[in-house]
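Only one protein chain is missing from this complex, and each of the others stays in its spot.
Labels run A and B following the written order; every chain starts at residue 1.
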Amino acid sequence: MSSQSYIHRPNRPLQVYAAIFLIVLYVPVLFLPLFSFNDSIYVKFPLKGFTTQWYVELFHREPVWAALMNSVKVGVTTSLIATGLGVFAAKAITRYRIPGRGPLVGFIMLPLVVPGIIFGVALLVLLSQMGIPLSLYTVTIGHVIVCLPFAIATMIPRFEGFDPSVEEASADLGENAWWTFWRVTFPIVFPGILASLLLTFTVSFDEFIMAFFLSGSDPTLPMYIWGQLRFPKEFPSILAMASIILLASFILVFIGQWINRDAQSKTLANEEE
Amino acid sequence: MSGESATSTNPGLSNSGSTKPLETGRLSRLLQRSEAARGFSLLSPTLLIMFIGVAVPFGILIVMSFWTQLGFNFDTSLTLANYESFGERAIYGALLKRSLWMSSAATIATVLLCYPMAYFVAFHIHRNKMIWIVLITLPFWTSYLLRVFAWKVVLGYEGVINSALMHLGLIKAPLEFLLYSQSAVVITLAHAWAAFAILPMYVSLEKIDKSLLEAATDLGDGPVRRFFRITLPLSLPGVISASLLIFIPTTGDYITPALLGGPDGAMIGNLIQKQFGAINNWPMGATLSIILMLSIATIALVFMFATNFVRKRIS
Partner (left out) sequence: MTQNDAYISIRNVNKFFGTFQAINDVSIDIHQGEFFSLLGSSGCGKTTLLRMLAGFEMPTSGEIFIDGQPMSMVPPHQRPVNMVFQNYAIFPHLNVRDNIAYGLRKQKLPRVKRDAMVDEMLELIKLPEYGDRKATQLSGGQRQRIALARALILRPKVLLLDEPLGALDKQLREQMQLELRALQKTVGITFVFVTHDQEEALTLSDRIAVMARGRDLQVDTPTRLYESPVNRDVANFIGTMNFFDGKVTGIADGTAGVDVNGLGHVSTTNFGPKLRPGDDVCIAIRPEKLNLTESEPQVAGNKTQGQMDKAAYLGERSHYYVRLNDVSQPVAISAQNRQRAEGTPEEKRPVWISWEDNAFVILENR
């Protein structure tokens, strides 16, 4: 593969464009932490001075901790359920010739594409008709539905990247389906499972729409922030919270992607072949 | 051959010494013989959840659109009143049209702006492509709410852009049109969904066989012609996927218009949300949701037919 061929002469305007693109992509988000250290309740230039008071003040706010705990509870539960279901679903999709597999996969991936409000509204209607009160449990249900496609999408490359005859070899050597899963499949797809856990936790932690429609009296952190948006003098605290959440999300997702990195490059390599 | 079949019908009588117990349950027999059955049983918990979480609620939503709100309960007698009211009151249709228009604008903007980036990573990055892809998609994994809020901060009356420009003395008074307008919503939507555009276009561009481009050069095409004759058509599937992937979710967005749209930039999502909130007319909300879904589906189908048609004419 001649990567230095004529086609790949460096293209200056395109490089500049790419740089500007990345800057524009990240900068609006980076303003949040920037102003969270600003000694002013107004989010505008010029900067007034450095302060950490907004962060410190957050520590003492009881509702913030409560909302954080709620988000963590929902996030952990969601990630465990979504990843657990997703492992078996990913295996089924990649390994078995199931009639109607295409449409079935499309159906499962719907939450990625359909406007979130439709799902939120539809689930709200279902739950109310069934007489189920809104609570963190209902939020979890909504989150599992939203996160399943992510879990499955994360793990499918892992399954595709490893040779199915390895599982057949295990069966041939005497292990039934259960043992084959634990001795062979699980260790090999483990990075994918880990990545899925991290990713689905992050998605659930940040998720707002389902939480908005399906939560009862206990708010998740995004719901709490939404509530605070009404009060302009709360803006700096919101900035502080937002910055912390952004940092945490970035780190979690980055770690997840990094753990799973060779699954992606394997599928790329397979395509090259 | 006839001699052998006599012994084969009664293998239990042969001199086999193995005494392994064999599974003969009906379920395991079905699972053994049918690969499809095994696959389905693995997939079934997921399918069950998705069915309960997606298909059933949709069904109820459709049914509810034929009901009427009575205080805190519903009159469950089926009626087309909600749909009629959609047709009668012009505001509904206008809001829907505006939403479709705004998300189309966002889609076009995003696809146009992101295509060069996807091209760049596909053709001009030779090592560590994955790092670039991760970098580009990373913002997408963080809270949608926070990213929209970030734009509110940037575009606000006393926000980043205005205060910066005023501080630098470039303008005397804050620019009013930045926030609480349709353009604010379109810009924010484009920014927020960029990752969804780049990924499919990148994959499509990556797949293009480089030797096709070399062949085209060999046959006399300059870079520009080569792009339009080979690269662009071959990457079209990615462009189509990207367009659909952005158009469909953004049409129903309500967070962005709620934070940034103001009255001019309100979208139908806001109205739907209010039906389930302050206005308390759930059946109407259901109706609007159904109509929204149908509009999206129709436009998506038309779009796909049109691109198929164009593609067939190209090749």
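What we mean here is this: a residue touches a chain if its C-beta (ideal position, glycine included) is under 8 Å from a C-beta of that chain, and two chains touch if they have at least 3 such contacts.
As the structure is a prediction and not an experimental result, all values here were calculated from the model.
**Student:** Out of A:Phe88, A:Phe119, A:Phe162 or A:Phe201, which is the one that touches the chain we can't see?
**Tutor:** Of all options in A:Phe88, A:Phe119, A:Phe162 or A:Phe201, contact with the hidden chain holds for A:Phe162.
**Student:** Looking at A:Glu160, A:Glu175, A:Asp218 or A:Glu234, which makes contact with the chain not pictured?
**Tutor:** A:Glu175
**Student:** Among A:Ala18, A:Leu148, A:Val184 or A:Leu214, which residue is in touch with the absent chain?
**Tutor:** A:Val184
**Student:** Using the document's contact rule, name the residues of chain A that touch the chain not shown here.
**Tutor:** 162-163, 165-166, 168-176, 179-180, 183-184, 187-188
The rule is simple: only the chains that are shown with their structure count from here on.
**Student:** If you average the CA atoms of chain A and of chain B, how many Å lie between those two points?
**Tutor:** That pair's centroid distance is 15 Å.
**Student:** Which positions of chain A touch chain B when the two form their complex?
**Tutor:** Against chain B, chain A makes touches at 1, 3, 5-8, 10-11, 14-15, 17-18, 21-22, 24-26, 28-29, 31-32, 35, 42-46, 85-86, 88-89, 91-93, 95-99, 104, 107-108, 110-111, 113-119, 121-126, 129, 141-142, 144-145, 148, 152, 199, 202-203, 205-209, 212-213, 222, 225-226, 229, 238-239, 242, 245-246, 249-250, 253-254, 257, 261, 264-265, 268, 271.
**Student:** Across the complex, what residues on chain B touch chain A?
**Tutor:** Chain B residues touching chain A: 35-36, 38-40, 42-43, 45-47, 49-50, 53-54, 56-58, 60-61, 64, 113-114, 116-117, 119-121, 123-124, 126, 129-130, 134-136, 138-139, 141-147, 149-151, 153-154, 156, 158-160, 162-164, 166-167, 191, 194, 206-207, 210, 213-214, 217, 244-245, 248-255, 259, 269, 272-273, 276, 282, 285-286, 289, 292-293, 296.
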